[in-house]
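One chain of protein is taken out of this complex; the other chains stay put.
Every chain is named by a letter (A, B and C) in the order it is written, and numbering of its residues begins at 1.
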Amino acid sequence: MLSFAVIGAGRIGAVHAATVAAHPDARLVVVADPYGDGADRLATAHGARSTKNVAEVFAASDVDAVIVCSPTPHHVDHIVAAVRAGKAVLCEKPVDLSIERVDACLEAIAGKEDTVMIGFNRRFDPTFAEIHARVGQGEIGPLEQLTIISRDPEAPPASYIKDSGGIFRDMTIHDFDTARYFLGDIVAVSAVGQHLDPAIEAAGDFDAAVVTLTAASGAVATIINSRHCAAGYDQRLEAFGPRGALEAKNHTSTTVRFAGGSGSDAAGPYLDFFLERYTEAYRGELSHFIEAISTGTAPSPSLIDGREALVLADAATTSARTGTPSRLDRVATTA
Amino acid sequence: MLSFAVIGAGRIGAVHAATVAAHPDARLVVVADPYGDGADRLATAHGARSTKNVAEVFAASDVDAVIVCSPTPHHVDHIVAAVRAGKAVLCEKPVDLSIERVDACLEAIAGKEDTVMIGFNRRFDPTFAEIHARVGQGEIGPLEQLTIISRDPEAPPASYIKDSGGIFRDMTIHDFDTARYFLGDIVAVSAVGQHLDPAIEAAGDFDAAVVTLTAASGAVATIINSRHCAAGYDQRLEAFGPRGALEAKNHTSTTVRFAGGSGSDAAGPYLDFFLERYTEAYRGELSHFIEAISTGTAPSPSLIDGREALVLADAATTSARTGTPSRLDRVATTA
Amino acid sequence: MLSFAVIGAGRIGAVHAATVAAHPDARLVVVADPYGDGADRLATAHGARSTKNVAEVFAASDVDAVIVCSPTPHHVDHIVAAVRAGKAVLCEKPVDLSIERVDACLEAIAGKEDTVMIGFNRRFDPTFAEIHARVGQGEIGPLEQLTIISRDPEAPPASYIKDSGGIFRDMTIHDFDTARYFLGDIVAVSAVGQHLDPAIEAAGDFDAAVVTLTAASGAVATIINSRHCAAGYDQRLEAFGPRGALEAKNHTSTTVRFAGGSGSDAAGPYLDFFLERYTEAYRGELSHFIEAISTGTAPSPSLIDGREALVLADAATTSARTGTPSRLDRVATTA
Partner (left out) sequence: MLSFAVIGAGRIGAVHAATVAAHPDARLVVVADPYGDGADRLATAHGARSTKNVAEVFAASDVDAVIVCSPTPHHVDHIVAAVRAGKAVLCEKPVDLSIERVDACLEAIAGKEDTVMIGFNRRFDPTFAEIHARVGQGEIGPLEQLTIISRDPEAPPASYIKDSGGIFRDMTIHDFDTARYFLGDIVAVSAVGQHLDPAIEAAGDFDAAVVTLTAASGAVATIINSRHCAAGYDQRLEAFGPRGALEAKNHTSTTVRFAGGSGSDAAGPYLDFFLERYTEAYRGELSHFIEAISTGTAPSPSLIDGREALVLADAATTSARTGTPSRLDRVATTA
């Protein structure tokens, strides 16, 4: 049984608070958010206490672990403060938008890396995890090509886009982690960005992109992103090897199919959005974190994994802007 | 917020106890089972108290509602005792194996029918419920043919079969309720039973069956049952009308598909068994019960629905044994 | 190389003429039809000669085989005349609407049965044939349940219905043959007919039906028919056994799937109608006929198979009208 604090009472903080509250081995103790009454409402809903003073979380003697759901610019500070206070940390992605600050964070927590986990929740999605396990068991032979299609239902507002770090650090970062999860070290990144929506272009970002990653193994991953998708949250993946392919199809809320004058076999739209699509992944992520912290083993994905995904995002950003692939000048630490 | 007692700490009692414990508007107060230490273990797991004396449940002032998961022969006694004690009741199917006892039960609780619900959980499965709603909205026009395929993964032991009341009362009863849910009153029943497994035949039962139901509306439902299915728990349904068809496909645990030397597009086995397949249905059933009891409206399916499903099961049993269709000599009360 | 005459220049005659013309081992010599100029047009299209005098076909020295596509009441006369003239015969289903006349036909051609084949083309559909072969190889174990869903896109005109012999002899007859193809001898038939369309009821027929067939083996087949289907020609089949199930899904003209605001994975309508759905079956049927006649082996399905399907149609008609299952009073000759 681990006692949790959640920092940040926004959308993703609410997900984690609810996941903790429902978990048999977790207890929600406190929710902290300096702004508005979000922390209060969230804490009340789950029988926890609230505070507007984040420092109270680190000082609290009844808190074992902290889930960092604050805005990205605060992530590093909250990680470091929590680790120094002897708390385990589960931090939302991305660690930060600056590699320098991530490196400073790594230095600050040196020796305590095994108490920090980064929230790349998709590794814990049962569908993706099943493919990962079957690939690991050799079912398709050595992985040769990985295709990830990842499209959000709708673009966020331009105001969000502006401070997001750009599509590669904000959205593709999940897919970069997925690619590393399947392929290990990446040695080259080539990205094409698309300007389809003038509002997003005006905010300085691409709204769609295709990224090609070459792994040290010789395998190649392709990531296809879009900020919009009419059918919902499009989350597919295909692992291909010499003995076969394993494909993750989209999820729908039921298995109903319609046949009529307009055609046949029509399913509903894709589960929309990440809260619905990745409900089980958040639960699995929390279980893994609790298990690792409780047994003193290193949780995964680690802060290093968070750093490597950001390295890929930076490389993709540069590649898309310059029209030149980026070769990564050092071999990344394997996941 | 409703306070619950669960009577019966077996497999299905455990499902209901866990569903109650996890429900935001429900509280598990007591688990009662006269045999062994099942009640104790189940109560402990969910922070409730336990008892071997079922009478305590009816006497308890902190119990609003009782979920009856005792063996079938006790259902009626427990319903009546609970209702007399002013408790609401959610009773597992079937109400009883004897129409006479069901009728006695109805008489005993006369005037309080709206406090009793029968656990035909499939009505609350999101896939079936979506089809029901879309049929209700006229998407396929008037329902003409309903096809239900319902196969268990494996036959229960012959010892269970012996006391089960036979396949129609034990297994098909769910499908009879589903047929009534979609088609309303049934006027004729024709059943063919199959003897494929000598052990089940020796226990006096069929192990597979096909039943045809004619509705008052002129629609026809076909139910195809088997006690075994190699691919798991086979739970399909198709509603067909002049403007189209709505089909419920089987559920699998992930959306992974494999393609290789052996073929393509291969999904995993069907969710196996009812606890996995109908997890959400149990939750939805409980929500409906709480909502109905809290607002003083009649929950559905009612005890009358439980009776009507048994009437169909009896008619099917007779038809399969005699080789003659049964006409129902009175128009059943509509669901 | 076999030389063919086609008798009857209607829709089905045109199919057979084109199939013969395109077949590498067949040659179309003459098309005969006493009415209108259909024979002339069809013959011209395929470089054959035409006649309004059907007797010429039997007299022609350059005709090896006759495909009988005349109206059903003429089938028996044309079979007998062709056989007496030493021609092989491929006759469209049904042989006749009267068992007495079929028996008279059998008597008339006694000793020459192996030169006559009945056009139950679905046996030669690659999808159904693959399932039949895999069942035969034991992939699912002994066949226990066979489910056939067979729905036409639209009802024929009432004028056609009137002389059709009724849904069981006209439409279900294909499914009866399919059931026998998979299950062998049938010992009991139970049918429910539906009156959904008043025009068809006025013409004295059902427009939908569910039939249950019990095989001597203990297996049960269920046939679900409708005269209309909004999504096209609905032709499905599922063979179920202890080790698995083999399902024939509907065919569409392409593999295109649409995902958008209305849902996902939407395919086109079903191939519509039998000419499209069973193109390959007609070709395979002809190849089998040519192979059998050329090598002096018995083609299958035989005239006996044609008779047995009619016996089942008669039994179903009686069952649907009386509400009582029909037991077949003799064990049918196995297919």
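The working rule: a residue touches a chain if its C-beta (ideal position, glycine included) is under 8 Å from a C-beta of that chain, and two chains touch if they have at least 3 such contacts.
Because the structure is a prediction, the values reported are computed rather than measured.
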Listed residues C:A9, C:A48 or C:I140, member touching the removed chain: C:I140
Candidates C:G86, C:P126 or C:P157 - the one touching the absent chain: C:P126
Hidden partner chain, touching residue among C:E154, C:E247 or C:E291: C:E247
Per the touch definition above, residue among A:A85, A:A188 or A:L275 touching the missing chain: A:A188
Subunit C residues touching the omitted chain (full complex): 22, 126-127, 130-131, 134, 139-140, 243-251, 253-261, 268
Residues in subunit A touching the chain absent from view: 140, 144-145, 147, 149, 151, 188, 190, 192, 194-196, 208, 210, 212, 214, 218-220, 222, 224, 226, 228-231, 234, 240, 242-245, 323-325, 327
Where the unshown chain meets subunit B, residue by residue: 230-232, 234, 250, 252, 258-270
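By our rule, only the chains that are shown with their structure count from here on.
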Furthest chain, CA centroid comparison against subunit C: A
Between subunit B and subunit C, centroid-to-centroid distance (C-alpha), Å: 41
Subunit C: positions in contact with at least two other chains: 230-231, 234
